[in-house]
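Take this structure, written in structure tokens, and hold onto it; I'll ask about it next.
Missing here: one protein chain of the complex. Every other protein chain is in place.
And then chain A:
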Amino acid sequence: MSSPSSSSSRQATRIPGPVETSIQQKIIEAFEPVLLRVYNDSSKHAHHAAMRASGGGNGETHFAIHLVSPTFKGKTSIARHRMVNALLKDEFDNHGLHALSLRLKTPEEWEKEGGGEMR
């Protein structure tokens, strides 16, 4: 029988890279999140044409972010995406960030969906 904590203990020992760390910090400061999960999906995309062209990327190119924050209240999904994209402009322009998959909810919306996590 496999240990139920195997995946979380693996996460705890994983050291986030500099881009992931700055994504975390900036979002915490700007959005005061109720929930924040940052998933580094870069390894799933390292073989893509664009990544191959840049030498496989730096291992911090593709992220998925699940963010629940009251800041999103009354904002369209485009506006929410723009807020996060703008916050991470430096990562996009200067630190190799290439793709973000965003799930951006207000606490009320998140509760209505059952309060789960992206994965």
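Keep this in mind: a contact is a pair of C-beta atoms (placed from the backbone, for glycine too) under 8 Å apart; a residue touches a chain by one contact, two chains touch by 3 or more; residues count from 1.
Heads up, the rule we're going with is that contacts and distances are computed from a predicted model.
*Asks:* Refer to UniProt and select, among "Large ribosomal subunit protein mL50", "NEDD8-activating enzyme E1 regulatory subunit", "Monothiol glutaredoxin-5, mitochondrial" or "DNA replication complex GINS protein PSF3", the name of the complex member that is left out.
*Replies:* The correct option from "Large ribosomal subunit protein mL50", "NEDD8-activating enzyme E1 regulatory subunit", "Monothiol glutaredoxin-5, mitochondrial" or "DNA replication complex GINS protein PSF3" is "Monothiol glutaredoxin-5, mitochondrial", the UniProt name of the unshown chain.
*Asks:* If the hidden chain were put back, which of A:Q25, A:S43 or A:S101 would touch it?
*Replies:* Considering all chains, including the one not shown, the answer is A:S101.
*Asks:* Considering the whole complex, which of A:K26, A:H48, A:K75 or A:H95 touches the chain not shown?
*Replies:* Answer from the full complex: A:H48 touches the omitted chain.
*Asks:* Need a quick check: the contact residues on chain A for the chain that isn't drawn.
*Replies:* For chain A, the residues touching the absent chain are 45, 48-50, 77-78, 81-82, 85-86, 88-89, 92, 97-103.
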